[in-house]
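Omission of a single protein chain aside, the complex is shown with its protein chains in their original locations.
Chain lettering (A and B) follows the sequence in which the chains are written, and residue indices restart at 1 in each chain.
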Amino acid sequence: MTSLPSPLDSPTLPPSPTYLRRWGWKRPSVLPGFGLTMGFTLFWLSLIVLIPLGGMILKTATLGWDAFFNAISTPRVLAALRLSIGGALIAAIINAVFGSIIAWVLVRYRFPGRRLADALVDIPFALPTAVAGIALTTLFAQNGWLGAPLDKLGIQVAYTPLGVIVALIFVGLPFVVRTVQPVLADLDPEIEEAALCLRASRWQTIRRVILPSLFPALVTGTALAFARAVGEYGSVIFIAGNLPMVSEIAPLLIVIKLEEFSYAEATAIGTVMLSFAFLMLLALNGLQRWSRRYEEA
Amino acid sequence: MDITVSGLIKGFGSFTALHGVDLDIHNGELMAILGPSGSGKTTLLRLLAGLEQPDAGTIRFGAKDVGGNLPGDRDVGFVFQHYALFRHMSVFENVAFGLRVRPRKTRPPEAEIRKRVNDLLNLVQVDWLTNRYPSQLSGGQRQRVALARALAIEPQVLLLDEPFGALDAKVRRELRRWLRDLHRRLGMTTVFVTHDQEEALDLADRVVVMGQGRVEQIGAPQELYDAPANAFVYRFLGETNELQASLHAGRVRVQNAPIAEAARIDLSGAIKEADGTLFVRPHLLALTPDPTGVATVTHVSLVGAMLRVEVETHDGQNLHVEIPRGPSIDLVPRPGERVSLMVRGGLFVAA
Partner (left out) sequence: MMPPTEPRWVRYTLITVAMLFLTGLVVLPLLLVFAEALRQGLSAYFTALTDPDAWAAIKLTLLTAAVAVPLNLIFGVSAAWAITKFDFKGKSLLITLIDLPFSVSPVIGGLIFVLLFGLQGWFGPWLRANDIQILFTPIAIILATIFVTFPFVARELLPLMQEQGRQEEEAARVLGASGWQIFRRVTLPNIRWGLLYGVLLCNARAMGEFGAVSVVSGHIRGETNTMPLHVEIMYNEYAFTGAFAVASLLALLALVTLVAKSLLDAVLERREQRVP
């Protein structure tokens, strides 16, 4: 087409005082109930979450920087934080591997017991942590169903840092499987067939086509498992043995400090963990946006 | 119900959907709002329904300013593009909904609701689907149910958003004819939005052509097609060829050859001397075999009542020509043949 000056170039707009107002923070809508529902949401959020968390942060602020730093830099606190974060990281990586295998098997293969296995994946999510804690401890204790054979091999799980990791694997498992599974199920079989037609081997197809499509979900699921494991308490304290400097996790240290009425130290550790959780949440939001970057709008 | 719209402005965030729209819709009229996507046509319809509030401007139904009225108080029936049927209710309950939610004082008794819903389902010819759920209906059936639901509250005005947009071509044509009959029978002021010019021209009494948030032209279908107000309308309604042209002493010249006196060229207010573009509809171009002609035939399509011929001029422009097809096929031009072209009418727009 030949280019034309657009005939649409404006006759000037009529001056209108409301023209630039448009919407401030909320777009007008014909649906009712915004004031009521938003009001209650903010009220309840403030009452249950914001004010109590704010109270803790305020408490930390009144400690002063030195007291805060002293509280969290004792070797015992550092060791506990290291165990909580490091153990959670190791557990998350193990979950990334086995969680992907489980998701793959559940989506791609048909075998007897598949539906049951699929349902079992949610157990760690639904089982109260204290129950999981005593069950895992009994299972992996020296005379337990799994603990006894492992003991013969010279491996001790219960009451060691290894036990902490086992408990953290348990709580994180559903996060990886349930994040990867739907993405894997939605993967268009045609892209694999296309790869096949382009003479890619099966392994090449998995490595170059399937894994890259799964990667964002896998990272997100692993991060979710990690975030959950860092703060985990109930399922860990029974199996950990809770030896200071060795197998004592950070949330337990908060509880111990509270029992000793050392509110300041408990608050300081709590604030560190809260900041960490908030950062993880922001990172996860970013991850989710990143993982949707190929999706059509 | 006459509808008068004046100075309507509507923005969403930093995007302005309507830049001041004025419009009169007469009582009982079937009016189409036609435009490409992003032209603001759906926004205009939603403003009429009260589903959006304008930033400025007024909307009157009859003498009454309905600006502050919620959609439920405007006496409008609205048919959504994707129907928005309540998926958990049967066809019957969908249609009855508008009656059942009335305050107890004005709610008709159950027997009357039943009768009215059944009459409506009869009217839209889906009475045999009464107990089905929306997910069990075809697209055309959903459309009819959505229409019955909108009519159940006895609206003064019926608004339809892309009523045939989600349907396949055959159902489309069938429903179009049916909607026209229905409008004739009910005589209700009806406004529908479409991006399909054939649909608008075929169905509506008058058409509003919109582009980028402004009304480009309002008129009866034939008026729009034969006398487009500007290049936008020309391009949007039907096929068009665009020729580089100039205006000298009141005569339009293409490649320095003046166009025949007999041709009906609309100058759209252009002054005496200017370069610009001449818009010509395919059926307003004629071609004659001529070994010294300026164009070569590149493609001929023989399907239908028209011969569609594509030619390329010696300076590289591709043009479409439509010729009524005679009874014999001897006169059909062949690809590669040289022809000369004649313009029989068009619109000149100065650059």
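Going forward, a residue touches a chain if its C-beta (ideal position, glycine included) is under 8 Å from a C-beta of that chain, and two chains touch if they have at least 3 such contacts.
Bear in mind that the values here come from a model prediction, so they are computed numbers and not experimental data.
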Option touching the unshown chain, where A:77, A:158 or A:173 are the choices: A:173
Chain not shown: contacting residue from A:93, A:198, A:211 or A:255: A:255
Residue in contact with the excluded chain [from B:59, B:76, B:182 or B:323]: B:76
Those residues of subunit B which, in the complete complex, touch the missing chain: 49-51, 70-73, 76-78, 80, 82, 84-89, 97-98, 101-102, 133, 135-136, 149-150, 152-153
Sites on subunit A contacted by the missing partner chain, in the whole complex: 25-27, 29-34, 36-38, 40-41, 44-45, 48-53, 55-56, 58-59, 98, 101-102, 104-106, 108-109, 111, 113, 117, 119-124, 126-132, 134-136, 138-139, 145-146, 166, 169-170, 173, 189, 192-193, 196, 202, 205, 227-228, 230-234, 238, 250-252, 254-255, 258, 261, 263, 266-267, 270, 273-274, 277-278, 280-282, 285
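Throughout what follows, only the chains that are shown with their structure count from here on.
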Gap in Å, rounded to a whole number, between the CA centres of subunit B and subunit A: 51
Residues of subunit B defined as touching subunit A within the complex: 7, 9, 11-13, 19-20, 50-53, 55-56, 70-71, 211-212, 214, 216, 230-232, 242-244, 277, 349, 351
Residues of subunit A defined as touching subunit B within the complex: 1-2, 4-8, 10, 13-14, 16, 18-19, 21-23, 27-28, 30
